[in-house]
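Let me begin by handing over the structure; questions about it come next.
In this view, the complex is presented without one of its protein chains, the others remaining in place.
Showing chain A:
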């Protein structure tokens, strides 16, 4: 039974990663490596909290968080799509910007509590039927609506990318924008749309932390989870379904130390705390060793498209 609690907690801990990873998959599918995930999550977290604290309305809070993340992504899109700036540098800058943005605007809110109305709204709700399935029900279907929404998103994004014309066009731009352009697809519009969507999802991921996962606003709520999300995209091989698996795996690593400590293992607790980051290094190591993953990566990832070069 305790293991079920642990897995349920892992799903909760992994949900913020899932949102951000899904976002980054979309962005990378259109050929844009956005390393600003951490920054966009921070922006979403702080704006989401401020909106929630001010309006006391969960939906307004979530909407503002998504808009904040989208605004961050819009800066990135403007610089990389329209002005053809280097994607890596722009992304890193956005991350640094987002952390500063959150620190600046969140300063006066540190230590403030999430309003009761929001906490109640996001309390775990056991779903009828699904929630009664042994084990699975306790793990996946006794969660906050915020978590349920991420399940829907996984399916929606899968359908969007693989079953719609827009998704096909998006993927084509990521593989070969020259061909896409030649066939009449408005490349820049697609890029803007997908990058901004990525930002909105990252904002939602950040707000999950500040509105649901914790109840008091801390100094640095995201604290590096954005970087893990970037790595998870590779781990998931740009596949929304596998992103879910990866996010929960890293969520489990995130909280593993609290559940393992009572067994008095002869391992330093510092190692437990470092687990998610160690795992990140290993994931990158193994995926770079296996050649087949290179094929999963969008061919034009990280490269800007100059129409004039065609």
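We adopt the following convention: a contact is a pair of C-beta atoms (placed from the backbone, for glycine too) under 8 Å apart; a residue touches a chain by one contact, two chains touch by 3 or more; residues count from 1.
Operating definition for what follows: contacts and distances are computed from a predicted model.
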| item | value |
| --- | --- |
| Absent chain [UniProt protein name; select from "Ligase-associated DNA damage response endonuclease PdeM", "Cytochrome B6", "BMP family ABC transporter substrate-binding protein" or "Acetyl-CoA acetyltransferase"] | "BMP family ABC transporter substrate-binding protein" |
| Options A:128, A:184 or A:266, residue touching the unrepresented chain | A:266 |
| Option touching the unshown chain, where A:110, A:133, A:278 or A:299 are the choices | A:110 |
| For chain A, the residues touching the chain missing from this view | 2, 5-6, 9, 13, 78, 82-83, 104, 110-111, 113, 209, 213-219, 221, 223, 254-255, 257-259, 261-262, 264-270, 273 |
